[in-house]
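The structure under discussion is supplied below as structure tokens; questions concerning it will follow.
Here the complex is missing a single protein chain, while all its other protein chains stay put.
And now, chain A:
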Amino acid sequence: MLEIKNLHARIVDDGTEIIRGLNLTVKAGEVAAIMGPNGSGKSTLSYILAGREDYEVTEGDILYNGQSILEMDPAERATSGIFLAFQYPMEIPGVATMEFLKVAMNEQRKARGEEPLKIPEFLKRVKEAAASLSMDMAMLKRPLNVGFSGGEKKRAEILQMKLLEPKLCVLDETDSGLDIDALKIVSDGVNALRSPDRAFLVITHYQRLLEHIVPDSVHVLYRGQVIKSGDKSLALDLEANGYAGVIGQAA
């Protein structure tokens, strides 16, 4: 589903190279965990996948279902099924969460040539999704992310993911700022979405999240490259011994 080939990318403003020859393949149905120390390029990778303009790809390619997505803007990538759950979701003052959901869902439907959702159907879907994440409907009347707690923001991200039904879900440190209960709710939400035709890229610092969302593969990112890949035992190994050992082997 996702194939990243020898990817090099830099920050447009100052030319700093962040991604330096990254290779990664994720199959449909797979949950791939990306781990690595601070500054290794994890969040940058998620931004580049979603099409953020602050980064420039200088070499290599990103194939999604066999097609390069480098020329697509963020909205086109989103409607083609790529979803990014942000580490720091943005506040959109004056735009009710409910309204935002409706605009986003209908925009994606339009891109697929479908009719806009009828209001009762839309409400039904939102209610179900919100209930499964233990979210209060009253919260959805508030402007998106404005005054939401850290946990509420992360839940709102997963709610959007559920409703937009993407094919490739990128979760950027979704566990940060969550207490144990919220972590469980969010993880359950993600697990419920696992399916043979959907892939996940789960970016995290900690093994903790991977106890709830059990990955099929684990990849260690360091200085903009995948330096080691393995199964879920690799995450346990990192938790016990830190990154030093893996980095040492690679160097």
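Going forward, contacts are C-beta pairs under 8 Å (C-beta built on N, C-alpha and C of every residue); 3 or more make two chains touch, one makes a residue touch a chain; residues count from 1.
Definition applied: contacts and distances are computed from a predicted model.
Colleague: If you look up the hidden chain in UniProt, what protein name do you find among "Pyridine nucleotide-disulfide oxidoreductase", "Acyl carrier protein", "Fe-S cluster assembly protein SufB" or "Cell division transport system permease protein"?
Modeller: So, among "Pyridine nucleotide-disulfide oxidoreductase", "Acyl carrier protein", "Fe-S cluster assembly protein SufB" or "Cell division transport system permease protein", the name matching the hidden chain's UniProt entry is "Fe-S cluster assembly protein SufB".
Colleague: Which residue from A:D54, A:D136, A:D181 or A:D231 sits in contact with the chain not drawn here?
Modeller: A:D54
Colleague: Which listed residue, A:I18, A:I62 or A:A78, touches the chain dropped from view?
Modeller: Checking the options A:I18, A:I62 or A:A78, the one contacting the hidden chain is A:A78.
Colleague: Which residue among A:P93, A:P120 or A:P196 touches the omitted chain?
Modeller: The one listed residue touching the chain not shown is A:P93.
Colleague: In the complete complex, which positions of chain A touch the hidden chain?
Modeller: Those residues of chain A that touch the unshown chain are 50-54, 73-75, 77-79, 83-84, 86, 89-96, 99-100, 103-104, 106-108, 111, 143, 160, 164.
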